[in-house]
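Here is the structure we will look at, set down as structure tokens.
Heads up, one of the protein chains got dropped from this complex, but the rest are sitting where they should.
Chain IDs A and B follow the sequence of writing; residue 1 opens each chain.
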Amino acid sequence: MCPFKVVNTNINFSTKGEIEFVDLSNTVQEAVAAANMKTGIVHVFAPHATGILLLTENDDALLNDIKVFLEELAPRHKNYSHPSNAHAHLRSALFQPDRTLPLINGNVEFGTWQSLLFVETDVYPRKRTVIIQVIGETE
Amino acid sequence: MCPFKVVNTNINFSTKGEIEFVDLSNTVQEAVAAANMKTGIVHVFAPHATGILLLTENDDALLNDIKVFLEELAPRHKNYSHPSNAHAHLRSALFQPDRTLPLINGNVEFGTWQSLLFVETDVYPRKRTVIIQVIGETE
Partner (left out) sequence: MCPFKVVNTNINFSTKGEIEFVDLSNTVQEAVAAANMKTGIVHVFAPHATGILLLTENDDALLNDIKVFLEELAPRHKNYSHPSNAHAHLRSALFQPDRTLPLINGNVEFGTWQSLLFVETDVYPRKRTVIIQVIGETE
């Protein structure tokens, strides 16, 4: 029997709009535990053009700095071609919505100061889906 | 028999130089269909130091905004150390040329407004290769 498998989990949540941070670190660890997987990778993907997956420290002061950083890199009020939410798209394009994490001995190997956050960049409340794929060995 | 496999596909195309967008979304779906794969991931990689793989909405107005964004983040005319195309390298470094996509029930799970684009950042026409790897279960 092949001890290799893929286990997919979709998680759904609502956001309040620009800018909100949703910590997915525990959700990812739970998906790995539910899949009973030992070694491999965890691929996390947000199927959205105005959302970001971000590895960083989950510290309120730092998240405030990241919010300001996003606003400065792609300001909301500027002369864009795309109507209404171009800045939300530019922020998502710059930071991207796909990340891959190592799974070793049954745990996702986040660093001590590292969390996985979804960042809402769109301008109004949205229903969001994140796909978590655990790929690897069960033994 | 192990239902797990890796299927590699190279695609080749020419670009006209700075800045050109090439939509690879259908090409990626076709590589998955040709590989007859059901569940796993699709890893897409551009082996180039002046190219980008980008998940975003393929909308002409937005692509124009992204072009301006690239020009503002790393302007062409500036005092760089690297000769001739430093700005092309900086844009590629900031956006990066590797992306991973979820494959579920035989389809790459792009979001409704999400496409995968290759972005040429170099200053003259180039011949480009993109490697598409389908990794997962055939059943």
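We take it that a contact is a pair of C-beta atoms (placed from the backbone, for glycine too) under 8 Å apart; a residue touches a chain by one contact, two chains touch by 3 or more.
The structure displayed is predicted, hence computed values, not measured ones.
Novice: Against the chain that's been left off, what residues of chain A make contact? List them.
Specialist: 2-4, 39-41, 54-57, 59-62, 64-66, 69, 73, 94-96, 99-102, 104, 109-114, 135-137
Novice: Quickly run down the residues of chain B that touch the omitted chain.
Specialist: Residues 2, 4-6, 8, 43, 45-50, 73-74, 80-83, 86, 89-90, 92-94, 96-98, 100, 131, 133, 135 of chain B touch the chain that is not shown.
Here is the rule we go by: only the chains that are shown with their structure count from here on.
Novice: Starting from the mean Cα coordinates of chain A and chain B, work out the distance between those two points in Å.
Specialist: Each chain's C-alpha centroid was found; their separation is 19 Å.
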